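Worksheet for the structure shown next.
Entry: subunit A
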Amino acid sequence: MKQLLNRIKDKIEIEFLKQRDDLYFINVEEKHIIFLLSYLKEQEEFTHLSFLQAVDYNEYNMFQLTYMLYNYETKVNLGIKVIIDREKSEMTSIHKLWPHAWQFQRELHELYGINFPGSPRVNESFVLEGWEEIPPMRRDFDTKKYSEKTFYQRPGRYTKNPKDYMKEKLYKNFVEPPKIRRKDDE
Partner candidate 1 sequence: MDIMIKIFYAIISIIVATVYGLTLGGIVRKIYARAHGRFGPPVWQPFLDIIKTHGKRVSISHGIMFYLGPVFRFAGGLGTYLFIPVIFGSAIFSNFSIAGDLLLVMYFIFFGQLGMALGAGEGGHPYSPIGIARGLSQMTSFEVPFALSVIAIAIQYNTLNITTIVAAQQGGITNWTLFTNPLAVIAAMISLLGMNMHSPFSIVLAPQEIPIGPPIEMNSSFLATLQTNRGLFAAAKLVLFMNLYFGGATNLLIMVIKTFLIYMFSVFVGAAFPRFRPEQSMRFFLKWPTIIGIVAIIFIAYF
Partner candidate 2 sequence: MDKKNIKEIEKEMKLANKGLSEKEKTLFSDARPKTVRPLNKYLEKFLNWARAESLWILGFGTGCGAIELRPLMTARYDMFRYGIAPRPTPRQSCVFVIGGYASMKTIKRIVRSYEQMQGPKFVIALGSCTINGGMYYDSYNTINRIDHYIPVDIYIAGCMPRPESLIAGFDKLKEKIKANECDGMNKYVENFDWYKKNQKRVIKDWNMPDYNW
Partner candidate 3 sequence: MIFALILGFALLLIGIYGMLSQKNLIKIVIGFSIVDTGVHIIIVSIGYLRNRTAPILNSVVDLGKAAQQVVDPIPSVLVLTAIVIGLAVTALMLTFVVELYKKRNSLSIDDYQELKW
């Protein structure tokens, strides 16, 4: 694995993280991603694309995409993480490398609004037929508000704080425990 990383490092700049013996992550810049993926697929036998997913870092105004690759020979999972701009939210399509990637990309397009120009059927709706709001998996989308607005709430639903509820129902004579000193407090 080390050798592999070194080989990659010879070529491009990466950051590297080992999670488990069979799970590694690589951070890479957007411009290198296609090169890296093709290199891994063609030369290093990471022939399987397990998934492609996104994380919305609303605060930093970016999306993080993770390409999860798998090597059948060495049985190693390798996640390639790449940061893209949230405003622009566009990424090169990889359906030429893995044809089934179009499905992931279509999903990301619908749920995050990340565009993959050239990916087949990317504009077709996947789960949300006729969605009109901002993509729902973006963190600035308020799903509860949307639900209340769109669906009919059945009256009678109320929520309680479990702690208070338990206090009230089960431990009528509840005594506050003494505050335990912790390292963090200081």
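Definition applied: a contact is a pair of C-beta atoms (placed from the backbone, for glycine too) under 8 Å apart; a residue touches a chain by one contact, two chains touch by 3 or more; residues count from 1.
The candidates were selected such that all candidates are chains of the complex that A comes from, given by their letters.
Being a predicted model, the structure only gives us computed values, none of them experimental.
Here subunit A is shown alone, and of the candidates 1, 2 or 3 it touches 2 within this complex. Subunit A meets candidate 2 in the complex at residues 125, 127-132, 136, 141, 143-144, 146-148, 150-154, 156-157.
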